[in-house]
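Left out: one protein chain. Kept in place: all the others.
First chain written, first letter: the chains are A, B and C, and each begins at residue 1.
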Amino acid sequence: MSDAVSPISAAGSEGFARVRQIGPLGMVTLRAKAGTKGLKAAVKDATGCALPDKRRIVTKGAFRAGWMSPDEYLLILPRADVAKALAAIAKALNGQHHLAVDVSDARAVFRIEGAKADQVLRKLCPVDFDRLAAGELRRTRAAQVAAAFWRDDAGFTLVCFRSVAGYMGDLLRLCAQPGSEL
Amino acid sequence: MKRYSLFAIAREAFSHHQGWERAWRSPAPKVAYDAVIIGAGGHGLATAYYLGKNHGITNVAILEKGWLGGGNTGRNTTIIRSNYLQDPSAAIYEKSRSLYETLSQDLNYNVMFSPRGVMMLAQTHHEVRGYLRTAHANALQGVVTEFISPARVKDLCPILNIDGPRYPILGALWQPRGGTGRHDAVAWGYARACSDMGMDIIQHCEVTGVRSENGVVTGVDTTKGFIGTKKLGIVVAGHSGQVAQMAGFRLPVESMALQALVSEPIKPCMDVVVMANTVHGYMSQSDKGEMVIGGGTDGFNNYTQRGSFQHIEETLRALIETFPMLSRLKMLRQWGGIVDMTGDRSPIISKTPLGNCFINCGWGTGGFKAIPGSGWAMAELMAKGEPGPLAAAFDMGRFREGRFIDESVAAGVAH
Amino acid sequence: MSTRLTTGGRLIDRAAPIDFSFNGKRLSGFAGDTLASALLANDQMLVGRSFKYHRPRGIVASGAEEPNALVNLGHGARAEPNQRATTTELFDRLQARSQNHWPSLEFDVGVLNKHAARLLPGGFYYKTFIHPRAAWKHLFEPIIRQTAGLGAAPKDGDADRYEQVYAFCDLLVVGGGVAGLHAALVAARAGARVWLVEQSAQWGGRAPVDGDLIDGVPAADWVDAAVAELAGMAHVTLRARTMAAGVYDHGYVLLDERLADHTPGDGRPRHRLWRMRAGKIIAATGAIERPLSFACNDVPGVMLASALRDYLVNWAVVPGQRTVVVTNNDDAYRTAIALHQAGQTIAAVIDARDQAEGALPAQARACGIRVETGKSIARVKGGKRVTGVEVCRQTGDGTISNFLACDAVAMSGGWSPVVHLYSHCGGKLIWDDAGAMFRPDAAHPPITHDGRAMVIAAGAANGALRTAVADADAQVRIALKELGVKARKAKAPRQDLPDEAALQPVWIMPQAATLGLRAKAWLDFQNDVKVSDVQLAAREGYQSVEHTKRYTTLGMATDQGKLSNINGLAVLSEALNEPVPQVGTTTFRPPYAPVPLGALAGEARGAVFQPLRKTPMDDWHAAQGATFEPVGLWRRPYCYSHPNETPQQAVAREVKNTRQALGLLDASTLGKIIVKGPDAGRFLDMLYTNVMSSLPVGRCRYGLMCNEQGFLSDDGVVARIDADTWLCHTTSGGADRIHGWMEDWLQCEWWDWQVFTANVTEQYAQVAVVGPNARKVLEKLGGMDVSQDALPFMAWTDGSLAGFGCRVYRISFSGELSYEIAVPADQGAAFWQACHDAGAALGAMPYGTEALHIMRAEKGFIMIGDETDGTVTPQDLGLDWAVSKKKADFLGKRGQERRFLASPERWKLVGFETLDGSVIPDGAYVAAAGTNANGQRHVQGRVTSTYHSPTLGRGIAMGLLLDGPDRMGEVVSFAKVDGSTVQARVVSPVFYDKHGEKQNV
Partner (left out) sequence: MLLLTCPYCGVEAEETELAPGGEAHLKRFGPGSSDDQFEAYLFARKNPKGVHFERWRHAYGCGKWFLAARCTATLEVFGTYPAQTSGPPDDIIARIKARRPDWKGFA
């Protein structure tokens, strides 16, 4: 067993906003219909978080639970806790129709930080950032690929697929170049 | 009809061009005709022209709800080629291309057919195999094409970046006798010739109903009154579904917006037509110097003659990657046309549930190049009541049988 | 003599001189100049040549409507043709060259004198160059192309970068004149999120130039205060140098911001394209003055009256020392008065109206300016610049009454509202007889997704030429109401303007101008369309306004008819004897003014042109110097060439090594979708042509998917994970499509079925360990039992190898003993390296996609996209065994029952073996005797995959052949493109290890 290697090895960059890749994180996709018996408990047991409302992401320390669709949640947690979380979900949802799967390796995660961090994403995502609520998990498009992000602590955390981590890193750096502040 | 020539121009110049006669008459509709064609676009006018020329039927009216040539004929990117994969397509497009070669002389109207050559770039191994297949098919179909090397590609079109890091050009399917034409002139030339044969082109005359008795069309209601006819041809491109509905049948077509744009004119820098299917874009340079660029089709039903802008952006990204010198040129104008897409993206030239009613539609994104051939085949169908060899495979029955004419096979895409 | 006055110029900074060059000549201007004002200041009247006749051209206008002053700007990777001098801000060391002439601007051999021009009326090319046929392509067309085309084509890529930004607002106000500023103020004070954009670098529009008073203060001061107030509000965004290029459906507006056009190379993006989504759009885009159509109105020195005033007031530049003003309205008198006040000489004001008694004419007369009413210009004298005008009666045919020497002519034919943005999405226009103009029809606006007006015109753009602020106030209140924003009650600012008398529409000057004069009266300066051309078009039956436009090219130049359209339309309507509204207008299309293609492509160039999907082992491949090929958006190694090895040699080596020792393939791109739930088995039985519900846990099964037509769309191995969980492998690049396909059926058709899917393609790196030594290397890695007994062919198991937690599948796409091992993607590179390390002594080498393809072809395995092309059924490929006969239904079953698909005459899969051992060319067909009714050769089959087999040392191929499986042993001939043929024997498509002994050991 070797240590997990992040999708791209490039270091962070300083533009008018700071862009860096973070992780590795643990991630679990949980699919279950709202109202499924044990769903709340499953999310709680796996992450300590309440079941998120539509388009919300709930944070509890290093654990997060995000609403992805009416029957899909994204649980974010330390990598070491994934197996434990999967076991907790299996237990809580035992006998209920659901799907829980480790997707920790399938994603790349970026932090975009600084007072103008939103400007970087405004160049990539068709999202009204002025109206982005606190604790909102927005799934959308970043340039030509799918992405999801939320705002916290003077910055944004952005999740995309692993295979396009290089593309995403390049894009974010390009859009944060000094001189291109909005 | 006064013939057009350099001498005629010189003669008229002395009288400040006061002596030119009308290119086509604007008559009021007669009570009835031997044949009525709905749609005075390129295809409708060509149908009428060949009805007269090949079949001696000249008591014909061509009804147009707007101005003649104002639909897709007047808003396409004017590419003429016949390097199709499937036999029926290759046959009708090649017939069309060969008619284009002499169309200016046939019509005594310069349609500016410019056989400058069309190349379709192969940018993946898969695309190479697809075009090699087309080249083989074309050789057996009597269509002159050739798969050429990247060096030859560069030679024919120096502004191409053949070493693109992402999609280097691996070769191209080259049709030297393909090219472009002046779209408006095609409609105008046919209109003038039809009018000269005594046919009535009736503009601003919208068909509002199709009347039939016992499965046979008797005439059409229009904004200029009822017009009786012995045969009816429906040749209305994007609005085919609307007219078919009036006639009481449903078509396997959907109407969508296809977009195009031109740059500002620049001095000649590109002597061929280039199509790049992997990155989705095609381009030629008009005689005026504009870079004429074809964009994508929206994926939703739309009758607005304007499309969604992201397709223009996608096309331009692709073309700037392929032709880096484009970046500082400017978009002068963009527009859309409504194309009717069939289930297999190939056209329909077919009998209909009504005995004397025929339909020509579904040319999708490829109608301009087909105008003469389509008119030729449609005229034969209307005159004889049965399709000739050019039209036979394009009947509507193919959808029921699963007998597709699927050209996407050749476009380098798997499905 | 065009010159700069020693005082004045509200926009220039005389303390900041700027050097620039025109046609290599060093000139100087001031900061704040446009290229046009600077050229005029340097007496450079002649700036270009017209499109068709190569006539000398001078500056006519002062903004985006300029048809003539187009230059080649910059050089090398910053060369830009057709740059409009009137909207180009001057910067240090700007280099401009004039266009469309040879050898020089002053002496152009392309110029056509009046006799030759007479041979080229509108539409002349349709009537000639018909014979001989070949001459068009080889002679006429090349000449026409060379003489057309304006600027030179850039040769290089672009040194600059571009970016795009998404933006949102409640109200977008387009136009930073007083109407736009006021509209923005009202909306901003009401709390709406407002954007205000202005295409030029300055706020205020015409009002400061004309010296209007607003609420009693000079317009310039009012503008400054308004801008300051707006700039101080956090919910307001102000952007100068930003043009609203186009309005699209549902409130989408493209705004082109020119960031660094005037500061090239400063590191900023050159343009920024804002993709605005606005709740409502106020088009306060102003109006454009119209030229008048008199003979030789194209001679340099003839300008719009408003432009002349702009140059005087903004830049202290006067194009002549002695000016004639010609007009049909009062507004142009402002120019005469302004020139007079600046100490310039006005030869006369020629007013086509019989009376000119308004306040402005009175003021002009009071200044001592001579006013001639009922008069027009018969003809302008001069070649490369105006030397005088011949004056005549407007009602006559052009008989000259007197001559006025002058070196500039200021013309005004009235004003046309800028209705482009209102029209882009279908807003209708109405003809305003009083103003002789088209203006927006508020009853038929362009509508947005909620069915309400998307664009509301305000101010001069709405036809309120003299009550712009009041109109803007009314319109913005309508907009706010529809947006649900409550506006504060307040009186609109008062605009104090002198009264103006009505204009008199004048479309041809003089009214009954002779043929000769009409043939010299330009409508479209750039495209050389004259009054006589439009009249000819009408006479020849090109009577629809679109026909006229296309026949004559009126309005099709790079200014898109901003100056010419209305005049041309009116001339057409007179020729047809129909009122203007009946003739209608041409369609306004985006963009309002040309936008660089680079800006529209945005950031997507070079490395980020498209997303490039990489596997976890990609760095390793790159380090090994792999030749990559695109597979969808993925890149995969095609082969790994050793030094001095061609790709072909590398592929052959990779095949042989894999068959003889050990090959390693990065198979991570393979699609992996988990399907789970009580109904998952039933669901997969619908999706696949064969039965998946019966697959035992721990086993794998190859499956086919068809579309509803019955044609093959994907294939792959399915593994049963547990009682209600399956893992479906798809083709590389097919995962998203197939996952979407699954979700479509689950969400839209069988939504009551209990099935969940998850696309886990990227969670795993997958390595194919292939060849006789495959088991040995896994044993060497150690950690689990991979023996035939423990893990038989078509089984899978979870375990660990060398400490890597993994899932191992005993499947083979090569025919060799083969394991596919999935490990978490983050460990993929390490596991891949571990396999190589462990395999080094066993002959391990990586292989790429081409070796993969060859090995599968040697085994007769089909490849989606090669054997299939969207028109091929499983039965065509001899895969009947994988199509269930028992299932009542699956996707594609009904389609396959249709006549053409069920026909016994379909082409079927066979192998081909050339008699001479050569490789059949890719894509070759098997011809049959005779031709069809269209003269095309009959065909009876084609090759689908053809390779040189390194294993067998000769060409092998698969293909489809009529009655193929019944024709084993028969020799058929493939037609090559050169007309020759290749003979091949029909054989089984399995060329290697026919009984599958190697993979199952």
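The rule we apply is simple: a contact is a pair of C-beta atoms (placed from the backbone, for glycine too) under 8 Å apart; a residue touches a chain by one contact, two chains touch by 3 or more.
Just so it is clear, the model here is predicted, and its values are computed rather than measured.
Student: By the document's own contact criterion, which visible chains does the hidden chain reach in the full complex?
Tutor: A, B, C
Student: Give the residue, chosen from B:29, B:74, B:241 or B:387, that touches the chain omitted from the document.
Tutor: B:241
Student: Of C:747, C:788 or C:918, which residue touches the hidden chain?
Tutor: Touches the omitted chain: C:747.
Student: Could you tell me which of C:22, C:252 or C:726 touches the chain that is not displayed?
Tutor: Touches the omitted chain: C:252.
Student: Among B:18, B:223 or B:301, which one touches the chain that has been omitted from the display?
Tutor: In the complete complex, the chain left out is touched by residue B:301.
Student: Just the residue numbers, please: which parts of chain C touch the chain that's not shown?
Tutor: Residues of chain C in touch with the missing chain: 248-252, 277, 426, 447-451, 708-709, 740, 743-744, 747-749, 751, 888-889, 893-895, 897-898.
Student: Give me the chain B residues in contact with the hidden chain, please.
Tutor: Counting only chain B, the missing chain is touched by 239, 241-242, 250-255, 298-304, 308-310, 342-343, 399-400.
Student: Write the list of chain A residues that the hidden chain touches.
Tutor: Touch set of chain A with respect to the missing chain: 54-55, 68-70, 72, 126, 138-141, 146.
Quick note on the criterion: only the chains that are shown with their structure count from here on.
Student: Using CA atom averages as chain centres, what separation in Å is found between chain B and chain C?
Tutor: Those two chain centres are 22 Å apart.
Student: When the C-alpha atoms of chain A and chain C are each averaged to a single point, how far apart are the two points in Å?
Tutor: Roughly 33 Å separates the two chain centres.
Student: Could you pull out the residues of chain C that touch at least 2 other chains?
Tutor: 604, 610, 612
Student: For chain B, give me the residues that contact two or more of the other chains.
Tutor: In chain B, no residue touches two or more other chains.
Student: Using the touch definition from the top, list the residues of chain C that touch chain A in their complex.
Tutor: 163-168, 193, 266-269, 272, 275, 277, 603-604, 607-608, 610-616, 619, 634, 674, 676-678, 754, 756-758, 760-764, 803-805, 824-827, 829-831
Student: Which bits of chain A are touching chain C when the two form their complex?
Tutor: Residue list for chain A touching chain C: 1-2, 4-7, 9, 24, 29, 31-32, 71, 97-99, 101-107, 119, 122-123, 125-128, 130-131, 143-145, 161-167, 170-171, 174-175, 178-180, 182.
Student: With touch defined as at the start, can you tell me which chain B residues reach chain C in the complex?
Tutor: 4-6, 8-10, 13, 16-18, 20-26, 66-70, 74, 87-88, 90-91, 95, 101-102, 104-105, 108-110, 112-116, 124-126, 128-137, 139-142, 146-147, 159, 161, 165-167, 182, 184-185, 188-189, 203, 263-269, 285, 287-289, 304, 306, 308-309, 312-313, 316-317, 319-321, 324-335, 389-390, 392, 398, 400-404, 406, 408-409, 414-415
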